[in-house]
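And then chain A:
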Amino acid sequence: MIHDFGIVWSERDLLLSGLGNTTILSALSAAAALLLGFALTPALMSKQRLPASIARGFVDGMRCVPFLLFAYIVYYGLPSFGIRLDNWTSGLVALTIYNAAYMAEILRGAWAAQPREPIEAGVAFGFSNIGLFRHIVLPPLLLAAGPVIGNQMIQIVKDSAFLTIIALPELTHAASSIQSRHYVPFAAFITAVFLYWGLCLVIEAGVGSIERLAAARR
Partner candidate 1 sequence: MGENRKVLDVAGVSKRFGDLEVLSDISFQVEKGETICVLGPSGSGKSTLLRCINWLERPDAGQIYLNGVQIGVSGGGLVMNDRELSQIRTHIGMVFQHFALWPHLTVLQNLMEAPVHVQKRPKAEVRDEALALLAKVGLGDKRDAFPAKLSGGQKQRVGIARALAMRPDLLLFDEPTSALDPELVGEVLVVMRDLAREGMTMLVVTHEMGFAREAATRVLFLDRGRVVETGPPERFFSNPETERARQFLARYAGDTANGRRGA
Partner candidate 2 sequence: MSGSDVLAILQGAVVTVTLSLAGILIGLPIGLALAVLRWADVPVIARAVAVYVSMLRATPLVTLLLLLFFALPNIGIEIDPISAAILALVMNTAAFNCEVWRAGLMNFPKDQYEAAQSVGMNAGLRFRRIVLPQIVRGCLPGLVNEMSLLIKVTPVLAVVGVVDITRAAVRIGAETYDPLPPFLVAVALYAPIVFALVSLQRWIERRQSKAEAAA
């Protein structure tokens, strides 16, 4: 067993590059999904029926489709329409679009729970448009939604593992490769599990500090 871990240690470069890919992929798609979510949320809450129903259809649709299937569709299905993406781009696109729906729903919920008065006060003091959004609306919204967004980021990290099926060299793929070449399944995958756990603990620590920031301001 120790010998097995020794083999894993000797392959640490591969594992670390897998972890790096997982982290970069998750971070990029989380950021992109959040931005897309910000664009979607107004449509979701719109009083006009067309944008609202399109947005609602998209969000509900993504909620009902398994991510792995969606990733398959993006990678294997899009070429039927002439869009051929490599596995990295497919993975990024799939993760981003899928989670944009969840982010939009999270932001909508957080926005609905926000008190209106501070914003009215902001308008009364002369804030408008971008300034209003940046200084008055956004900070409390992010503080309130922080924990839920953090949970979604953990979800994104775990979804990224699915992309091993399209041969994206993330962490699970690296562990798989090590185990298939050296026959050290337990050592390889347990190490991957601990690395995922560590990554999630980092995200949870970040969420924790946002929660403390929020609590101090209550």
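Keep in mind how these were chosen: all candidates are chains of the complex that A comes from, given by their letters.
In this text, a contact is a pair of C-beta atoms (placed from the backbone, for glycine too) under 8 Å apart; a residue touches a chain by one contact, two chains touch by 3 or more; residues count from 1.
All values derive from a computational prediction rather than experimental measurement.
Q: Would you mind pointing out which option among 1 or 2 touches chain A in this complex?
A: 2
Q: Within the complex, which stretch of chain A touches candidate 2?
A: 60-61, 63-69, 72-73, 76-77, 80, 154, 157-162, 164-165, 171-172, 175-176, 179, 183, 185-186, 189-190, 192-193, 196-197, 199-201
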